[in-house]
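Following: one structure in structure tokens, then a few remarks.
The block that comes next holds chain A.
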Amino acid sequence: MNQTQTIHTTSSVSSTKMLQAMVGIGIMCALMIVLTFEGTKSRIAHNKAEALEKAIFKVIPGMVKKRTYQLNENSSFDTIRSEIKDASLVYAGYDENDQLVGMAIEASGIGFADIIRILYGYNPETQKIVGFYVLESKETPGLGDKIEKDENFLSNFSALDVTLVEDLSAIKNEIIPVKQGAKENPWEVDGITGATISSRSIGNILSESTSHWVPLIYKNRRSFDIKK
Partner candidate 1 sequence: MGLFNFHRDTFKHGIHPPEQKRETNGLPIRQFPFAPVIVLPMVQHIGGPSEIVVREGQEVNRGQVLAKANGYVSVPIHAPVSGTIRKISNVPSISGKMVPGIYLEAFPSSSQEVMEGTPIDLDTATPDEILKGIQDAGIVGLGGAAFPTHVKLKVPEGKNCEILIINGIECEPYLTTDHRVMLEQADDILMGIKYLAKATGAKQTIIGIEANKTDAANHLKRMISDGDPVSVKVVPVKYPQGSEKMLITSILDREVPSGGLPIDVNIVVVNVATTAEIGRLLPHGRGIQERVITITGPGVKKKGNYLIPIGTPLRYVLEQVGVEENISEVYMGGPMMGVAVSNLDISIVKGTSGIVVFTEKEVKKAPKVYPCIKCGACVDACPIFLNPSKLGILAKFEAYDSMAEDYHLMDCFECGSCSYVCPSNIPLVQYFRLSKSIVRKRKQVTTNAK
Partner candidate 2 sequence: MSNHSENKNSTGFFESLKEHPSTDEFIKGLWRDNPVFVQVLGMCPVLAVSNTAENALAMGLATAFVLLMSNILVSSLRNFIPKQVRIASYILIIATFVTITDYVIQAISVDLHKSLGAFISLIVVNCLILSRAEAFASKNTIGKSILDALGMGLGFTFALFCLGAVRELFGNGSLFGLSLFSDNFQEWIVMILPAGGFFTLAIWLLIFNAAKERKLKT
């Protein structure tokens, strides 16, 4: 690794030759990269979209079609088409009859090993969380990663209550995590023994995210309707 010396001991003799070589190689490399990029672009975009779609399908049961919305400054939502990565996106899911069946929202928070990123589905009609999917986590395999696989844990999210209070400003009962087997109310998340920390993190992430998004979405629920 001695490029330091080599770069600085430039001898004047061959500086044009050096330039030629570098430019030549640079152009060749750029060419190869751009070719590959163009060649794989559509395939990669397709793969990614499919992955996202798959995740959204998982959290909104019964949906066949999605649309992406962005939160604007005046706390309402605009449709967008190009997929930019942004924290203010939500996805609306519709059934065959273009009826809104749920919203998919991304959220993240601190888990046992690192940040956990999740996607969850919210149905404004029933005012319930209807689905849950882990986008990214580094929790311990076989332990913390039960949050992705444990049937009992995942069943928490088929109908988790997030009903709003009368004036629609906040959730009536915020989601709280409890330890395994202690779930008594529809807004509680039943934990996983042996992965208490990870499962609690999920509860907390949901609780935090829903108190932000649910009132906003509920208030604007009409704006997601597909005008026929």
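Simple rule for what comes next: a residue touches a chain if its C-beta (ideal position, glycine included) is under 8 Å from a C-beta of that chain, and two chains touch if they have at least 3 such contacts; residues count from 1.
How were these picked? Simply put, all candidates are chains of the complex that A comes from, given by their letters.
Keep in mind the model is a prediction, meaning the values are calculated, not measured.
A.B. asks: Out of 1 or 2, which chain touches chain A when the complex is considered as a whole?
C.D. replies: None of the others touch chain A; the one that does is 2.
A.B. asks: Residues of chain A touching candidate 2 in their complex?
C.D. replies: Within the complex, chain A contacts candidate 2 at residues 1-3, 6-7, 9-11, 14, 17-18, 21-22, 24-26, 29, 32-33, 36-37, 40, 43-44, 47-48, 50-51, 136, 140-143.
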